[in-house]
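The structure appears below as structure tokens.
Every protein chain but one is kept in place in this view of the complex.
Chains: A, B, C, D, E, F and G, in written order; residue numbering restarts at 1 for each.
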Amino acid sequence: MWLHMDEGMMNSHTTNSAIATSQRIQETGAHPLDALIRAERMPHIWCPGCGIGIVMRCYARAILDSGIAPAKHVVVSGIGCSGRVAGYMRLDSYHTTHGRAIPFAIGLKLANPELMVTVFSGDGDLAAIGGNHLIHAARRNVDIKVICINNFNYGMTGGQVGPTTPQGAYGTTAPYGNPELPFNFPYLLAACGANFVSRWTAIHVRQLEEDMLYSFSKPGFTFIEVLSPCPVGFGKSNGIEDGLEEMELYRQRSVLIQDGDVRSDELAIDLRAEHPIYVGRFVNRERPIFRAIVKETPAT
Amino acid sequence: MWLHMDEGMMNSHTTNSAIATSQRIQETGAHPLDALIRAERMPHIWCPGCGIGIVMRCYARAILDSGIAPAKHVVVSGIGCSGRVAGYMRLDSYHTTHGRAIPFAIGLKLANPELMVTVFSGDGDLAAIGGNHLIHAARRNVDIKVICINNFNYGMTGGQVGPTTPQGAYGTTAPYGNPELPFNFPYLLAACGANFVSRWTAIHVRQLEEDMLYSFSKPGFTFIEVLSPCPVGFGKSNGIEDGLEEMELYRQRSVLIQDGDVRSDELAIDLRAEHPIYVGRFVNRERPIFRAIVKETPAT
Amino acid sequence: MSAASISSGEHFMSGDHACAEGAIAAGCSFFGGYPITPSTEIAEYLARRLPQVGGVFIQMEDELASIAAVLGASAAGKRAMTATSGPGLSLMLENIGLGVMMELPCVVVDVQRGAPSTGLPTMPGQADMMQARWGSHGDYSLVAYAPWSPQEMFNLTVRAFNVADRFRTPVLLMADEVVGHMVERVVIPPADQIEHWARKSPPDPPNGHFEAFRAEPDDLVPPIAHAGDGYYVHFTGLTHDTRGYPAMDAETHHALVTRLNEKVHRNAASILMTEAFELEQARIVVLSYGCTARSAKSAVRRARQQGIPVGLLRLISVWPFPQDELAALADGVDEFIVAEMNLGQVRLEVERVVRRPVLGVHHAGGEMIPPDPILQAIQHVAAHG
Amino acid sequence: MSAASISSGEHFMSGDHACAEGAIAAGCSFFGGYPITPSTEIAEYLARRLPQVGGVFIQMEDELASIAAVLGASAAGKRAMTATSGPGLSLMLENIGLGVMMELPCVVVDVQRGAPSTGLPTMPGQADMMQARWGSHGDYSLVAYAPWSPQEMFNLTVRAFNVADRFRTPVLLMADEVVGHMVERVVIPPADQIEHWARKSPPDPPNGHFEAFRAEPDDLVPPIAHAGDGYYVHFTGLTHDTRGYPAMDAETHHALVTRLNEKVHRNAASILMTEAFELEQARIVVLSYGCTARSAKSAVRRARQQGIPVGLLRLISVWPFPQDELAALADGVDEFIVAEMNLGQVRLEVERVVRRPVLGVHHAGGEMIPPDPILQAIQHVAAHG
Amino acid sequence: MRKEIRIAGFGGQGVVLAGFVLGKALALYEGLEAVMTQSYGPEARGGASSVNVVVSDQPIAYPFVQQPDVLVALSQEAYVRFRPSAKPEAQILLEQDLVLPQPGEVYFAIPATRLAEEMGNRMVANVIMLGYFTAITAMVKPQNIVKALQSSVKSRFLELNEKAFSLGYTYGLENAQPHLYSDEKVEEGQ
Amino acid sequence: MRKEIRIAGFGGQGVVLAGFVLGKALALYEGLEAVMTQSYGPEARGGASSVNVVVSDQPIAYPFVQQPDVLVALSQEAYVRFRPSAKPEAQILLEQDLVLPQPGEVYFAIPATRLAEEMGNRMVANVIMLGYFTAITAMVKPQNIVKALQSSVKSRFLELNEKAFSLGYTYGLENAQPHLYSDEKVEEGQ
Amino acid sequence: MQVFTRLPLDLAKHHVPRGMVFLIPERCKGCGMCIRFCPRQVLVASPHTNSKGYHIPALTEGREGECVQCDFCTTVCPEFAIFSLPAEAASR
Partner (left out) sequence: MQVFTRLPLDLAKHHVPRGMVFLIPERCKGCGMCIRFCPRQVLVASPHTNSKGYHIPALTEGREGECVQCDFCTTVCPEFAIFSLPAEAASR
């Protein structure tokens, strides 16, 4: 090759700075949670301002606090930007096919009930192509933990509308505005039979950590919906400047639900309208949990 | 061939009778609704005591009363005993693949909005393998009419449990009792977004005709659940002697809901328990209906 | 579709967009799909274009629903299409089989990417070719075209609709990421120069005698009646008789399945498309298709410059396989080379037909095979063949 | 699985039930499935049996979920299986590809029925053979066995689990309605006579150096670590490097895909199974598999009695295709006949390998091909061949 | 020696169990090869149901019955449908009250359903017929059928089934002469 | 004559539009053959983005760029990544404020982003660069690029883009001399 | 739509009650729905079977004229096998 350039050259700008040393943040090479992530794969692929990383950090933190050894935590994802979480957590991690994270996780969990199996995936993966598995897993109330990044679109494939996109919002497959009505996750999951359903946004980091931790201790099907900025796929087409603006909007508009009534049409989310965004725990109950039938202990 | 026997021989017993002529019901060759069914295919394949035929008759009757020419009615079914309805109605009729009746019907309807498109299929077809299409069609509130035969099992394949089988009930794949909890259709469909949801049983023939007729006049996604005897697949394994007994049980236990609240756990159906079976109209509302976007009228 | 709705003229356009314009030009008025790289641009483009021309665009919840909706729209008489890539095609296979069995015309575009499984979503592959032929359960034949340029994405989309309608069959357009994403000049002819092969209609108005699945003996294609036409047709994926009624016996089944297969082969003359380049007096023949054929052509041109008697047979239609043409060609040829971006799929068919070993230039995908390895293969065969 | 849980002894049993008992005998402890004729009896039987032996039976909402759950259970270290028929196999293909890519052992039973589409649900077919080979998108190889009797349903189910585990691959058991439903004597050996090939475990306890997709050079099979073992493995359907991490480049892709294919071929000696009948000095060879091979054997026996030098090569494993064995055989043989209950699928492979025209005895399905047409074909070839 | 047996009737008459028990007795306890097949159909329910058993002293390649040597018909429809494919000289065993044979037929008959009802359970008509079959055809030893029954029916029904078998068997020993159907009407009240 | 051009930068810098407009001008208005390709990646967002144009007077068989004759780099990463594959003698066009060339490089440079910001819209840096490219390489007539712009950008942005193009083109005419990078530091405040 | 045109023309010539029942015997599967749910006990199980062996319904002795043409038998028959007509219409 004509001239070999090494990686070093690429860093020239970082070491060449206009800011006073006193203003420089102390640089380091590792993060306190690096043991729980595949730090060698950082930086991850997510866009600047994307909320997925924030939610993944909450998950890492909750694992650390769970008192369950990381080796017994398993994460299963489908396909999508959110689905890349499986590839970044230093856990036994399975990045399956689009829509099939839940049944894969069910197989894992039933085959080894000692594992704490979390499905971490996107709204499109879980509710569009994977919708059938979602409702049936909730109906069975099978003991898996679902964390759903709801960014109101298919981020990975470039901002198409999906089953959580508000009616009228724009997307690359809805240049004239989305003609469809979205799902209301808490209502849907409540109707199906989930034991626990909460909704937060990417700004609710403490509540997210808390609910993830709670879900580890709560048997049955749990579902945490996290509204999360996708500035590139959704924000751009819908007048939201960047991830920051969407986070601000969540900070300002979020209203904690009081009675847990999931039916209200008020629950609908439309980021473009001056509409409160209801967050909180919508369902927390004890329905019978799916367990494989044991007829007689094997004669071992 | 050694000896040819003609069909005539098979009828020998019918013409040889112990009952007095005066007791004999006047015999005939045709039924008043024969113009709406493929009479040349009768008798149909359904078992003695099966309720599907009763519900199909209601559908035929409703078509007759609808004021819409039969040529503009279309019926689409999936696979299952209930799915055979498409093959018996003298309509443009499509017997598709297992679970896919709804999206097929959506394609039909959007391609020709003049048609009155009814999906007639079974609980397994619509809610097990077809569950995703069901919830998304309801979410979109697309203008198709669904009639769902809920016989609490997969009749066609021989009495396996399915997503509507009560917990504890027996089936060929649940020899120790069904470990899963069933869906509650009205609650599920309400959560998804259907415009109209009612539940009746095969004994409620008048109400069925009425609601089918009503659904033809009601734009948007409508869903009529019909609890229907499957003596061979479900009754047999669950202590219900025959179709008659299940019909009796419906007659005795059905309670008309008053307030349309779909959430109550009371809605759960368990034929084996002395539990009321709530029937009636659960949802009747006006949500926006999915329509394909028209940007400018084609320059014809 | 009216003339005004067709974007006649010269464009600098990606293959995906050209495919979408081809659909518009062919009068497609229904698209049901689910996004997947690298086909998504077809859906996105049609989401904008179809509402402008009175067509229906709907994004379905998955690929299972997409193909089902397409078949439904076809049953209502519309030209209907979906577009996907390998993982989505895998999900559509059951209902492609239904399309074959119901003889419902439709066009399915597969913009192939690196496979198997999720593979290389944004990079090219040509490894779904055998899946296109055999992916659904049971014996069936369908038609698959393989465009090598954006222009051909346009042309073959129009052709696909024509063949689908004329012969009542699903048609696959087996594109690849290279052809789907590359941008080139695309010429869209005036409306009156776009061919239109219509579906065969029932000979008489509804009179109770129309048998929806009685094929006409010449072409084995039954006329089609659509929902709402008044014929009260019955369509089923079960084995059926000429009325369309289920018939659970081996005889009816054998008759139906052989007719459905034979239908495609009987009409091969109207379906098959190949392109010959320097085939006269060629002792070596390179066979290729899709984007790889571009490199093959370049390699053949360079080899000819070096005096090697080599030609190119480009498959424009891949299925049904042009076995008669190939067998005829094989008589005068010493060696065959097949170049394709997979580990050897169409090569197997070539080997079977030409009854001799065939050198394959293969790569599992991820990048287009450049001319060099193909040229090397030609040189190798010329030297040692 | 303990010895006590195996139903050793003589049984009069259907093929479907024998398959289920084979699974129990192999130590399968997870079944996820969705009912479909004519495979349903496998699920029904295991719904009763698995809970007795500490295994998990779950009926999933569809076939997509069934295969996904099976892969999940396999990732947790369990022997896992599903059973279906053609329409269900069509729906499983995407995730069969995932199984190939993740190298997750599993067994998928296809009890073939009349196809395509819904076809003849209760009647036999053998027309999913090419689907088994090519149904998922992309280049891949997997293993498929074709039992011809209830006894072999038992034996090959055990074998399928062994091969799946040993070589980290999905294995298909391509049965048919005849074999699935017919009832015959089935001998289940004592527990200690049932072979067990284990999965390869990582060489060391977790130390941060285990690369989950680094294959060992001899057999190209990477040892497998399961969820909960402490290795923090990553499995993805994306193209991945030896650590299992996504690697979006053509080189890694080509290396991975060729290894996955080569893995199956490299280990052919442990995978392939054929049975020869009267092959010595045979000038004519009938090749058949599954239920059709029963008729073929009967026809060959009768033809031999008539003095025709004919033999039978029965494929017990169909994929990977035994091409070396067949090519070797072809040297001494004049004519080949392939008998299969489809319109010609494995025949195409035979034609390719033996490089001559092959007479096919085919039927689209619905009833088992009886000995007579095969005998006639033999006689025809003997007279005119 | 290859013998083909077909047992046919309505769905619900238990012909499958009868065939299964017969096949099992032959395959496991008579030291013979035996294979049982059925013809299914989505229409199987309520409609025709039949079971086929092939028995041989050699391995059985083709498992289906083509020309039965023995046809057991428990319904008129079954008789009409399957008689033509049976060998002309086949042994024909009929449910006497439900089947009206064609003129010229030489056949054996037992009122299995009526006898079963008399025993208090219609469901065992099939096993009564099996007993009759065993007596008439002598293809299998009665104790082997009993052995096969023991491992095939739920234990709480075993006694009933054994009784039913004896009943049919004894009836067969006592009524082993074939009938010739000419023209007389079947009795009423079938 | 086959020429290969690569334009590379960050995602968001609009390199794709630049390549598209260039290719369109060549293919539709210069009477040449031109093909544009991109390399995608799930990582494409935010990361590297590049577009390739091949132009020729003959039909183009192989559409990819293997050894660019012209490399336009709008980011350091793009420059570092793609410089090696370009021809040693390739014309190198750089975004002056964002790219520090390697020692010995002979290159052309324009502060396209800064100029765009001065125009009030960072987004047109790509079109400014295109103007510069047009002036420096003379591979395409400026009026043909303008024509291509007209049919490629939304009408409400057209004027802005045309202005940006002129700016870059003029800048190019005025600064058409190549630089040689030896050792001096890049200016601050980039 | 002329759905009644295929009825036999010589129906029920004799006594004319308010309603009259008709049966297509070969369609009947003997499920007994019509019998059980007839509000007037007009129908009764009969020993008579059709060619498939199903017991078809008969008129209850002494209640032959009790049919009120409520049509319930029609609506609950899964087989499109039985139906009632107003006696006048039937005898027209």
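What we mean here is this: a residue touches a chain if its C-beta (ideal position, glycine included) is under 8 Å from a C-beta of that chain, and two chains touch if they have at least 3 such contacts.
Quick caveat: nothing in here was measured; it's all calculated off a predicted structure.
Asker: Could you run through the displayed chains and say which ones the absent chain touches?
Answerer: A, F
Asker: Can you say which of A:G51, A:P103 or A:G130 touches the chain missing from this structure?
Answerer: A:G51
Asker: Hey, which chain A residues sit against the chain that's not shown?
Answerer: Against the missing chain, chain A presents residues 10-14, 17-20, 22-37, 39, 42-44, 46-54, 57-58, 61, 64, 70, 202-203, 205-206, 242-244, 247-248.
Asker: Could I get the residues of chain F that touch the absent chain, sorted low to high?
Answerer: Residues of chain F in contact with the hidden chain: 10, 46-47, 75-77, 98, 189-190.
Criterion: only the chains that are shown with their structure count from here on.
Asker: Which chain maximises the distance between its CA centroid and that of chain B?
Answerer: F
Asker: Between B-G and B-D, which chain pair shares more contacting C-beta pairs?
Answerer: B-G
Asker: Using Cα averages as centroids, what's the distance between chain B and chain F in whole Å?
Answerer: 63
Asker: Provide the C-alpha centroid distance between chain D and chain G, rounded to the nearest whole angstrom.
Answerer: Inter-chain centre distance comes to 56 Å.
Asker: Can you list the chain D residues in contact with two or more other chains?
Answerer: 37, 51, 57, 61-62, 64, 87, 94, 98, 102, 117-118, 121-123, 236-238, 248
Asker: If you look at chain G, which of its residues touch at least two other chains?
Answerer: Chain G, residues with two or more chain partners: 29, 47, 49, 51-53.
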